[in-house]
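Up next, chain A:
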Amino acid sequence: MMPTKVAVLIMRGICKRWALKDCGSKVRKAMLAICACFGILPVAGARAEAKDGDVELGAYLSAECVTCHQVNAQTEEIPQIAGLDPNAFMAAMQAYKAKQREHPIMQMMAGRLNDEEIVALAAYFSTLE
Partner candidate 1 sequence: MATGVKTRVKLPKQVRAGEVVTIKTLITHRMESGHRLDSDNQPIPRSIIHRFLCEFEGELVIDLDIGPGISTNPFFEFQALVPGPGVFTFIWFDDDGAIYTDSRAISVMS
Partner candidate 2 sequence: MTWNRRKFLGAATGALSAPAVLAEGSGKPRVVVVGGGAGGGTVARYIAKDSDGAIDVTLIEPSQVYFSCFFSNLYIGGLKSIDEIGHTYGALAANYGINVIHDWAVAVDRVDKNVTLAGGQVLPYDKLILSPGIDFIEGSVPGWDLSVQTKMPHAYEAGSQSQLLRAQIENMPEGGVYAMVAPPNPYRCPPGPYERISMVAHVLKATNPTAKIVIADPKPKFSKMALFEDGWATHYPGLIDWIGEDFGGGDVSVDPDQMMLTIDGEEMAVDVCNVIPAMKAGRIAELAGVTDGRWAPVNSADMSSKTDPDVYVLGDACQQGDMPKSGFSANSQAKVCANAVRGSLTGSRIFPPRYANTCWSLIAVNDGVKVGATYEATEEKIARVDGFVSQVGEDANLRKTTYEESENWYAAITADMFH
């Protein structure tokens, strides 16, 4: 139960932070996302761990990211890719996908990534220096 409690606490924080009007189904979706990164639940039949991801697929998909995100240069509004924590990255993608986290471009881009693709990206990014 402990990790779930942690997740619930985090969710409350998220709801407060983004001042969500309607939390019902969004909470459930985000719960899944957050539980996934605590390694509690399987996602789409595969455990969401970066080491299991398809690095080559991730490399291909990452081409879409680097139009805006540089690998090794942090800019004011757009974070760099290298050094991202894989679990934090996967949770962020799931949160954008569930529209729990605000940003129209990221919601759109993450919105069409399936779970396998998110893991593949995490796998590829963890190979970067």
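A few remarks follow.
Simple rule for what comes next: a contact is a pair of C-beta atoms (placed from the backbone, for glycine too) under 8 Å apart; a residue touches a chain by one contact, two chains touch by 3 or more; residues count from 1.
Selection criteria: all candidates are chains of the complex that A comes from, given by their letters.
Keep in mind that this is a model prediction, so the values were computed, not measured.
Every option in 1 or 2 belongs to this complex, yet chain A touches just one of them, candidate 2. Looking at the complex, you find that chain A touches candidate 2 at residues 56-57, 59-61, 63-64, 66-70, 73, 75-78, 104-105, 107-109, 111-112.
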